[in-house]
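What follows is a short report on a single structure.
All protein chains of the complex are present and in place, except for one that has been dropped.
Then we have subunit A:
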Amino acid sequence: MMRNIPLPYANAIRRICLNGVPVFAIDKVSVRENSSVMADEALAHRLGLIPLKTDLTEFKELKSVDTDHDTSKVMLILDLEESDATRTVLSGELTSEDRFVKPVSADIPIVVLAPGQKVWIDAYARLGRGTEHAKWNSANIAVLTETDEDEERILTVESTGALPPEQIVLSAVEELSNRISGFKELVSQVA
């Protein structure tokens, strides 16, 4: 609940909750083997959409895509052997090299493999923002509703599971203040 916060500020926080807080998502994928019915790019797309638990203290956002930091990306491996029965590959079968950054749920279906089909993929997750792609949206839902009282609003945030909702809101406020101070600096340079 927000009291005495002007609507533009409140809405800015809501918008940043959606797209301004960095979270982990699979971004680059090396398909070593894929004999499933799903095309490589479709499989990569599905992997990208799996929400990953994010730790913002240990990892830093990539400043430019070209630079390679160990502190900014995490490798996940999906290596599945052929099986005798048709089966659904779940997100729990992704093995992460980091103990914290891993799928939010182990039960997200990725692809159905028929007997004799095989998938072997190296996936690299990095921190990103929702402005770039929806897979980096920190919150699925961020709603600002009005109450009967004057200047009182309720901000409801539903997380993807990557970050707890409280942290999304806190990071969003921080992000907003960073942006404003960045703007302040910019104006002072011009003036």
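In this section, contacts are C-beta pairs under 8 Å (C-beta built on N, C-alpha and C of every residue); 3 or more make two chains touch, one makes a residue touch a chain; residues count from 1.
Everything below uses one rule, namely that contacts and distances are computed from a predicted model.
Chain not shown in the complex: UniProt lists it as "DNA-directed RNA polymerase subunit beta", one of "DNA-directed RNA polymerase subunit beta", "Rab3 GTPase-activating protein catalytic subunit", "Protein prenylyltransferase" or "SKP1-like protein". Touch with the chain that is not drawn comes from one residue among A:18, A:52, A:94 or A:168, which is A:18. For the chain left out of this panel, the touching residue among A:10, A:56, A:77 or A:90 is A:10.
Checked against the full complex, the candidates A:106, A:141 or A:180 give a single residue touching the omitted chain, namely A:141.
Listed here are the subunit A residues that touch the chain not shown: 7-8, 10-11, 14-15, 18-19, 31, 34, 39-42, 45, 49, 130-131, 133-135, 137, 140-146, 156, 158.
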